[in-house]
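All protein chains but one are shown at their positions in the complex.
First chain written, first letter: the chains are A, B and C, and each begins at residue 1.
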Amino acid sequence: MEKERKPKNIFVQGPISPEKIAQSIANHAIKTDIGGHSIFLGQIRADEKPEGKVIAIDYTAYEEMALEKAFEIREAIFAKYPLTCMHIYHSLGEIKVGEICLFVFTSSKHRKAAMEACDELVERIKAELPVWGREILDTEGHVWKVNT
Amino acid sequence: MEKERKPKNIFVQGPISPEKIAQSIANHAIKTDIGGHSIFLGQIRADEKPEGKVIAIDYTAYEEMALEKAFEIREAIFAKYPLTCMHIYHSLGEIKVGEICLFVFTSSKHRKAAMEACDELVERIKAELPVWGREILDTEGHVWKVNT
Amino acid sequence: MPDVIQIKAFGMIAEAIGSDSLEIENPGTSLALKKQLEAQFPGLKSMKFSLAVDKKMIQEDTDISQGKEIALLPPFSGG
Partner (left out) sequence: MPDVIQIKAFGMIAEAIGSDSLEIENPGTSLALKKQLEAQFPGLKSMKFSLAVDKKMIQEDTDISQGKEIALLPPFSGG
């Protein structure tokens, strides 16, 4: 199986559907050197803020820079862990509470590499990609999301 | 949201389908206190053994004991991490290469708890559940799976 | 009336014994049971397995009373 090392778009308009996740999993059935898949999903939470309750997050990005950075992160993670596959999808636009906005998917022969790579990818995506979430409140105001 | 703390069956006859995984993810959209899901999937690998190539694994279990143990593990992980949900599914019977035999799914408000709980669950499931894999070879022989 | 116990066997132990269950006269303790099984099925001598009594793995020599559920468990390989 070849590692997919060409730069590719990670952005998806709107929420990531469970069906898309299922399709992505199903696509790996032919890769019979895979023993473990690790998946992380980010879901929009109905947080209570002093200004109101979050009902959605509107994501924007500096897309060209984010794709360059995502490619750099991808290369670094492939160099560090013996992975078979790696997929990253991040939503843009308005994503409602309960919907999925981030889908990170790593696969490897043995489970440890997939798990560790997935954790590290999620940390790096949150810290290093120029993406911003505007939390839309039920009071019709908004606050800017802060990553901790 | 209530933690689901009643003993439940973790065993599934045959492979775990991507559609089942999608359905399980979709079921969590109503739980708007969830911010992150961590999923591990075990997939059957076409390992080359001295005796032949693996084409399937036939899983059997001491089911009553495994369910008691799974419940004990579940309680311990719920006590250790602030999780919203936890799901464990393990296949029984013959699972072909490329098919999924283990589905572990944890959800929490913040990502770290889901990720760490998922990793620990997978380790404990592999080490502590009385389940056995008979690796069926293309030479019509078989070898017993060994967990490392 | 002899004290007979029912034993479940799994995985490669069931394969070595040729059955997933057997009935033997109760030797009284888990260590004695293990020895008796190895005498009856010499193939078991080279195989690693644990005993569970009433669905709990036992580490030390344990009395086996009638009505207990005994199981022979080779190393686990789930997942």
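In this text, a contact is a pair of C-beta atoms (placed from the backbone, for glycine too) under 8 Å apart; a residue touches a chain by one contact, two chains touch by 3 or more.
Computed from a prediction, not measured in an experiment: that's the story for all the values here.
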> The complex has one chain that is not drawn here; which of the drawn chains does it touch?
Replying inline: A
>> Going by the contact rule already stated, which one of A:H28, A:R74, A:H90 or A:R111 would touch the omitted chain in the full complex?
In response: A:H90
>> Out of A:E48, A:E75 or A:E128, which residue would touch the omitted chain in the full complex?
In response: A:E128
>> Need a quick check: the contact residues on subunit A for the chain that isn't drawn.
In response: 42, 59-62, 64-66, 68, 90, 101-102, 122, 125-134, 144-147
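Heads up, the rule we're going with is that only the chains that are shown with their structure count from here on.
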> Can you name the chain that lies farthest from subunit C, using the mean of each chain's Cα atoms as its centre?
Replying inline: A
>> I'd like to verify one number: the distance from the centre of subunit B to the centre of subunit C, where each centre is the average of its C-alpha atoms, in whole angstrom.
In response: 27
> If you average the CA atoms of subunit A and of subunit B, how many Å lie between those two points?
Replying inline: 23
>> Going by the contact rule already set, what residues in subunit B reach two or more other chains?
In response: 42, 122
> Out of subunit C, which residues touch more than one other chain, so two or more?
Replying inline: none
